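A single protein chain has been omitted; all remaining protein chains appear in their positions.
For clarity, chains are labelled A and B in written order, and residue numbers in each chain start from 1.
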Amino acid sequence: MKIAIRELGARAIRLVISLLIVGAAKTAWGDVPQEPPSIFAPASTPANSIFHLSLFVLSITGSIFLVVGGLLTWALIRYRERGDDTSEPPQIYGSTQVELAWTVVPILIVVVLFLTTARIIFAIQDAPKPKSALDVTVVGHQFWWEFRYPKLGIVTANELHVPVGSATFLHLLSADVDHSFWVPQLAGKTDLIPNHPNETWIQPQHTGLYLGQCAQFCGVEHAMMLLRVYVDTPQQFAAWVKNQQQPGVQDPAVAAGRHIFETEACTNCHTIAGTAARGTFGPDLTHLMSRDTIASGIAANTSQNLTDWIHDPNHLKPGALMPAMQLSDAQVDQLVAYLTTLR
Amino acid sequence: MSAIPISPAAEPWVLPSRGRVAMLSLIIGESAIFTIFVIAYIFYIGKGLSGPTPQQVLDIPIFNTICLLSSSVTIWLAERQIDRGKMKAFAAWWALTIALGLVFIVGTGFEWHKLIYVDGLTVHTNLFGTTFYSLVGLHATHVVVGLLMLSLVLLFTLTGRVKERHSERIQVLALYWHFVDAVWVVVFTVVYIVGR
Partner (left out) sequence: MADHSLPIHGSLEAAPQRRDRASLLEWLHGWVVTVDHKRLGIMYMVYTIIFLLVGGAEAIAIRIQLAWPNNHFLSPELYNEMFTMHGTTMVFLVGMMYIFAFGNYLLPLMIGARDMAFPRLNAFSFWMSAFGGLLLYYSFIGGFGLYGMGGAPDVTWWAYAPLTAKAFSPGHATDYWALALIVMGFGTLGSAINVVATVLSLRCRGMTLMRMPLFAWLMLVTSGLTLITITPLTAAQIMLTIDRYLGGHFFDTQAGGSAVVWMHFFWIFGHPEVYVLVLPAFGIASEIIPVFSRKAIFGYPAMVAASVGIAFVSLGVWAHHMFTVGMTSVGNTFFVLSTMIVGIPTGIKIFNWVATLWGGKIRFRVPMLFCLAFLFQFLIAGLTGIMLSVAPWDWQLHNSYFVIAHFHYVLVGAIVFNIFAAIYYWYPKVTGRMLSETLGKWHFWLFLIGFHVTFDTMHWVGFLGMPRSIYTYEPDRGWAHLNLIVSIGGMIQGIAVLIFAWNLVHSYLRGKEAGNDPWDAWTLEWSTPSPPPVYNFAVDPEVHSRRPLWDLKHPEDPDWKYEQ
């Protein structure tokens, strides 16, 4: 019963908040395609427990604000100077009892807040890892995400696929500077620090696409280091895994493009399984077309955007570390034709 | 208007000497700097990825240490002499303090020369090199600054400008020198005993 009431309260607050957000969003920018990645719309276990904790903390701090703010306002109104009365008010220098009272009450509040917080910290941070948990290694790069599924033999970039309902444990590494993995609706953030491996986990309850981005300043394009997490049904996820495990498609119709890819400097940084390309500085392109976006989420994965990107990465994303390859228009077209076959 | 209430028969109004307060404040601040360098040193012990290691190259500078620590005694003796107005004795002890400090700094110079040219250890070599030269160098810098100030006082003493009434200032400066010596105890323990 108690839990039900809490759940109900939480839902009501969530409803009000989402109405506010959506309402405001609709009025200002007509066609906002989806809801913002709000921490008040959790869809996964850690985010959920944090959400409930935050409601508890909000209610306590809110009450403190109302009481103290009310007293302050009352004092200002009641004790304002009136008329021409220039006499001084009675001087009061203090009171030990009163001081004691308003020391003890905050101490009690701190004790309550602390115990509640500690419980959640241990519940999230020291959660045992289930045997069935999916393992993903996340490597932060300037300015994109690499996702490795060591047990499944998959390497992909920027778009993380996980199954709904079961836990996914993320092993967080960095190839260069500090980054931070943050998808507000799934979990709080955890930093990716070179030479300092970290771990976090999610257990999503609803399928869908969840947006996030790097939350620790990592250089020029920090703002464009976007992150997409697809929570799939188990069937969808299995199909996705199966596809990702194939080597790159080899379509003889685009051999010219592949030739360019293999003979230009592309191979220094990119990998396409089943070809000579084995570079690891840039995203793995074996299944490029299975992704919805390019350049870590800043543009839709279309031929036009690919063409623009290869012509001059810095035009789409100033400061991106991929160089402009100085290819002719015809070469770029052939290259894009090849890349678009990599399903 | 009214008369100011007279406090019962002018109590003595004594406040701490500003020189001492300031020097103690400086020492507190300096201690914080050294603490950070010491923490870094301890944290990075054994974390380097390549040699040489402290065990391979560091010799314990016992003679140096004895010199520096005994300079704390000689400067204390100098303080006592100026308090009694014996300027000649003061100058003698003061000069001995400087000499002991010089021996220490020259000894450190030889140690570094050996480390750099024989063992090939520089700041750039590995983490040990970085932390070693930083911590010991920070302390050596303090010794050098101290020596400069002590020498200045010696110069003024020999030209007869330092008088008995400057005793308080001399003691404030001596405080700094005691601090530099005390820090060496910490640095010595961390670098040559714990870290080796």
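Here are a few things to note about the model shown:
Note that a residue touches a chain if its C-beta (ideal position, glycine included) is under 8 Å from a C-beta of that chain, and two chains touch if they have at least 3 such contacts.
This is a predicted model, so every value here is computed, not measured.
Here is the thing to keep in mind: the chain we left out touches A, B in the whole complex. The omitted chain makes contact with just one of the residues A:226, A:272 or A:339: A:226.
Seen across the whole complex, the unshown chain contacts subunit B at 1-2, 4-5, 7, 13, 15-18, 21-22, 25-26, 28-33, 35-37, 40, 43-44, 47-50, 123-124, 126-127, 130-131, 134, 138. For subunit A, the residues in touch with the chain missing from this view are 21, 24-25, 27-29, 32-40, 46-47, 49-50, 53-54, 57-58, 61, 64-65, 68-69, 71-72, 75-76, 79-82, 85, 88-95, 98-99, 102-103, 106-107, 110, 113-114, 117-118, 120-122, 124-126, 142, 172, 176-178, 180, 182, 184-185, 187-191, 193-196, 198-199, 211-223, 226, 298, 318-319.
Note that only the chains that are shown with their structure count from here on.
Inter-chain centre distance (subunit A to subunit B, centres taken as mean C-alpha positions): 51 Å.
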